[in-house]
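The other protein chains are all here in position, but one chain of the complex has been omitted.
Chains here go by letter, A and B, matching the order in which they are written, and residues are numbered from 1 within each.
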Amino acid sequence: MARSLETPMGDQEPSARSKLLCDTDSLQDFSTELESTSNTLPQRINVDPEKVEQGLAQLVLTLIELLRRLMERQAVRRVEAGSLSDDEIERLGQTFIKLQERMDELREIFGLEDEDLNLNLGPLGDLM
Amino acid sequence: MIYLYAISDRVDTPMLPSHGIQGAAVLTRVYRNIMAVISPLDSAEVEPTKDALWRHEVVVEALMADGAVLPVRFGTMLGDESVMKATLVAHYTQFVDDLDRVRGRVELGLRVLWDEVGPPTDGGSARSEASSGHAYLMDRLMQERQVRAWRERAHALAVEIEKPLVGLTVEATHQLLVTPRMLMTAAYLVDAAEVARFQQRLEALQAVHPALRFMCTGPWPPYTFMRNPVSAVAGRDGTNGT
Partner (left out) sequence: MAMSQLAAKEKEVTLLDLLDRILNKGVILYGDVTLSVAEVDLVYLSLKVLLTSVETAEWMRRNAAERDLMAHREVES
């Protein structure tokens, strides 16, 4: 049987000893960055019926936006590698221009801003 | 249901908080020379509130005080005592190996901020007003190159930062640019006896890099250095997802 520490039911944080090992003046900056990273739980999905549709649109459009960026990136790499003809480059570019316009339209229809669709891929951005 | 906090080698009687998650009793279940630390709960849902998170952490840290501990992810629940026992049996060898691996060691976290916010991080998020397909792709290419150069600078800086630190670490992981301002996010498994020296080297680093901001936290239980046991309990032989 384990011996027990009586812990007060209130403040459960372990000893006043801080977990910060080195002084920093930038606590607020770190706090801001930590909150905005994907390392914290996101807000619960809004279940307000009016917002649900917009929430789903946001999810779908974010995924489409992700694919669009992926494809653009692939095209750019092939341009760099020199494996596309001038004609192909022009046609690909035009397609992407149209895609960008289409995305703008869709966003407007659902009242979403650029930032709403911004998927910060962090370290994964490098791998795509 | 059984809430699982951690696996420990302190099969004698460590000092543990009497109450944990949802005020439930904190109990131990020994199997050979390892031990699961648990709380029996009525509900199947545990909300990750500040209070619940700290309660979990307090239990794990009490175990870390004098022995090796394998912290379990928050919110892990097992059906009942028999599943609990089966888990200990199924993963016994790996648990013992991991306990050996982390004995006498702690986790230190390091985050570094820099001011090179860089170009739009994932490319394609800055609009191109080009009207010809060719010009559009050239715009994108230029952006791509800027992003690459930016990431390379981050990588080079991270390597420089880690040079004086890796000698003191048993294991290390890091991620770059989780946000544009967070140059690196790292975790280090360090011998408890080396923590002070690690701190000193960090202070030296801060002096060498006045434009960077360093935040070091710990000592933490070794959450980041756990390996996920492949489940044998449910009879599956799937990959462990990592």
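The rule is short, and it goes like this: contacts are C-beta pairs under 8 Å (C-beta built on N, C-alpha and C of every residue); 3 or more make two chains touch, one makes a residue touch a chain.
These numbers were taken from a predicted model, which means no experiment stands behind them.
From the options B:26, B:62 or B:78, the residue with contact to the chain not on display is B:78.
Taking the complete complex into account, B:57 is the one of B:9, B:57, B:144 or B:194 that touches the chain left out. Within subunit B, the residues in touch with the undisplayed chain are 1, 3-4, 6-7, 44-48, 50, 53-54, 56-57, 70-79, 83, 86-87, 107, 109, 111, 173-175, 187, 215, 217, 220, 223-224, 226, 228-234, 236, 238, 240-242.
Take subunit A: the residues that touch the chain left off the picture are 13, 18-20, 27-28, 30-31, 34-35, 38-42, 44-45, 121-124, 127.
Just so we're on the same page, only the chains that are shown with their structure count from here on.
As a whole-number value, the distance joining the C-alpha centres of subunit A and subunit B reads 20 Å.
The touching residues of subunit B, counted against subunit A in their complex, run 13-19, 23, 26-28, 48, 51, 54-55, 57-58, 61-62, 108, 111, 113, 121-125, 127-128, 130-138, 140-141, 144, 151, 175-179, 181-182, 185, 195, 199, 202-203, 206, 213-218, 220.
Residues 1-7, 9, 12-14, 19-22, 24-27, 29-30, 33-34, 36-39, 41, 68-69, 72-73, 75-77, 79-80, 86, 89-97, 100, 114, 118-123, 125-126 of subunit A are the ones that touch subunit B when the two sit in their complex.
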